[in-house]
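With one protein chain held back, the other chains of the complex are shown just where they sit.
And then subunit A:
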Amino acid sequence: MAENQVPLTAVKVEALVVMKIIKHCTQTFPTTATGSIVGMDVDGTLEITNSFPFPVVEMPADSHFDGAAPNPAAAAPRAKANVAYQAEMVRMLREVNVDANNVGWYTSANMGSFVNMNVIENQFFYQKEMNEQTVALVHDVSRSAQGSLSLRAFRLSPKFMAAFRENKFTTEELQKSNLKYQDIFVELPVEIHNSHLITNFIHQLQTPTQSAPTDLPSSLAALEAGSLAKSTVLSPNFDNLTLSIDPFLEKNCDLLLDSIETHQTETNNFQYYQRSLAREQGKITAWQTKRKAENASRAALKQPLLPEDEWQRLFKLPQEPSRLESMLNSRQVEQYAHQVDSFVSSTTGKMFAVKGNLLPGETAK
């Protein structure tokens, strides 16, 4: 680790890595996929030049719980076997001139649902054990399928790191450190970078070598079968123009409802804690007054006084539940809300455009 590190400000991802991550994440979708990314840190810009997936232990078929199944892939980045795997892979890659420094890990997400304990723990593990300058790349498969690529880079904020290290998530500590759910992650801007050869290759893809430019087709069938009728790979994705975002919105609402449910459970937990705390405190005060009265009568009878701090042994105050879970939940809700916003903003635009087209004159009023 270098001593005078410049804090990371941006992430530059090679086209190769983008493609590899997309491949891996879509292949395993909807289960989470995780992998390691390697590259170099150049003056605060993290250049990610290669990546490789983590091996996943296939779960036996009979241990099929739905929903809450412990996902082996989600915990993979911090599993012991994978640390060894990663070290080995990095050593191998170095032999063929790849900038093999471990700079983080990637994970796939479904509709932005990546704010959970696994991600936090993984990233914490990386930033603590491996190297401070590591990032988590999150590729959202279902959002990418909708048209535009979604690849984001996150780090844990120093404040959160400090709190997480000591597990300070009680109300009192949070008041002191002023840590809010907005401060969990620091998002870094992601840039995609191509090598010269890839630029060359893409130009070649764009313009298939055509010697005879205008050869008019002889029949409709010939035209439809011809190469010109097929959409080229690199033209903007017209999936963007589709109007049906209902499935996406629906999924988003489901996820939001889930989050509210979690929130409810968390607050119930807290409520329970508050109640039992109040009960215990009531008992203690009762005990203290009783003891005081007893002592007063003993003092009157000139007997030795009983100790008044014995209650600390007799009663146990309940442990305050950690606020971490509800913090993460809030962050997740924020994420969903933003997502809904961005869906809606593009759809309303599209819908007004369609309406304007189908009913000319209506919108011009």
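By our rule, a residue touches a chain if its C-beta (ideal position, glycine included) is under 8 Å from a C-beta of that chain, and two chains touch if they have at least 3 such contacts; residues count from 1.
By definition in this document, contacts and distances are computed from a predicted model.
S.K.: Unshown chain, UniProt name, "Eukaryotic translation initiation factor 3 subunit F", "E2 ubiquitin-conjugating enzyme", "Exoribonuclease phosphorolytic domain-containing protein" or "Small monomeric GTPase"?
M.R.: In UniProt, the chain excluded from the picture bears the name "Eukaryotic translation initiation factor 3 subunit F".
S.K.: Just to verify: which one of A:Thr9, A:Asn167 or A:Thr267 makes contact with the chain not shown?
M.R.: Residue touching the chain left out of view: A:Thr267.
S.K.: Of the listed residues A:Asp43, A:Glu95, A:Glu166 or A:Asp309, which contacts the missing chain in the full complex?
M.R.: A:Glu95
S.K.: Among A:Met40, A:Val83, A:Leu174 or A:Ile284, single out the residue that touches the unshown chain.
M.R.: The single option touching the absent chain is A:Leu174.
S.K.: Provide the residue numbers of subunit A that touch the chain removed from this figure.
M.R.: Its contact residues with the unshown chain are 12, 14-16, 18-20, 22-23, 26, 35, 49-50, 52-56, 58, 85, 88-89, 92, 95-98, 141, 144-145, 147-151, 171, 174-175, 180-181, 189-206, 208-209, 216-220, 222-224, 229, 233-241, 245, 249, 252-253, 256, 259-260, 263-264, 267, 270-271, 273-274, 277, 323, 326-327, 329-330, 333-334, 336-337, 340-351, 353-355, 358-359, 362.
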